[in-house]
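Written below as structure tokens is the structure these notes are about.
With one protein chain removed, the remaining protein chains of the complex are shown where they sit.
The block that comes next holds subunit A.
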């Protein structure tokens, strides 16, 4: 059997290393989530978020001093923007109209009328509801995708791809927990886009495996492993190019885009890389494992005919 493909690396044979790595990362993620939870932004944790464009470059200390003077002593602003001219201040309290006006006036008094702000206030129960909706969204979306793959392919592909895409979504959440990145509403969009992109990758490779299955016969495990490896290498160029192009765009948005979607593009970046990794190292070997089982006991797996 020959697929005219140079197998430069045997992914199937080395699968356990990557399974261990991914299980390890998942465990670290779970531990981090239990111990430190997520660094929720105002969308998920009630409070007030003020995002200010100052119009000139500032330091964290400058803004902190201004806040102190305005009567908000314990706040730690973060500075961003191309010229350090944007500040984000996160209040754990729900500021009323008067209080947020006071913050803005203090900043305007110091930095002039160029100060322009976004003030975002979310109450606790709404925040909680949004969190629950997100979990539902991920579950329903992955269920829908799984059903589609089951209809278009077969259950082994559906199961292998679903495990991998849920893993990818989890990696995004875990990385954000481990590195304490802020989780805001667009973060959900990023996790769900990860789901979409990741399944995209899986379909490309599974489609190739299915095609190769059609044109070849595999009598034993080695041949099946060879088929999977060949399929991975045949689609490798496409995988790399696609990930590279999307990464280029995402990196551009991360560095140059508006600060309010910075976290979105970061989450997406993590998801994209994880998605590309899991396609090759997790989804395909998983399918191999499921399929191999079928080979070993074909009689037991077959349904009795009525």
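General remarks:
Heads up, the rule we're going with is that a contact is a pair of C-beta atoms (placed from the backbone, for glycine too) under 8 Å apart; a residue touches a chain by one contact, two chains touch by 3 or more; residues count from 1.
Quick note on the criterion: contacts and distances are computed from a predicted model.
Looking at the choices "Protein translocase subunit SecD", "Acyl carrier protein", "ABC transporter permease" or "Sulfite dehydrogenase", the name in the UniProt record of the chain not drawn here is "Protein translocase subunit SecD".
Checked against the full complex, the one of A:38, A:63, A:79 or A:188 touching the unshown chain is A:188.
If you put the hidden chain back, the residue from A:38, A:89 or A:117 that touches it is A:117. Of A:75, A:154, A:207 or A:221, it is A:207 that touches the chain left out of the display.
When the full complex is taken into account, the listed residue touching the unshown chain is A:260, out of A:78, A:99 or A:260. One chain of the complex is left out; on subunit A, the residues touching it are 4, 51-53, 82, 97, 101, 114-123, 125-126, 133, 136-137, 140-141, 144-145, 148-149, 152, 185-186, 188-189, 192-193, 195-197, 199-200, 203-204, 207, 211, 234-235, 237-238, 241-242, 244-246, 248-253, 255-258, 260-261, 264-265, 268.
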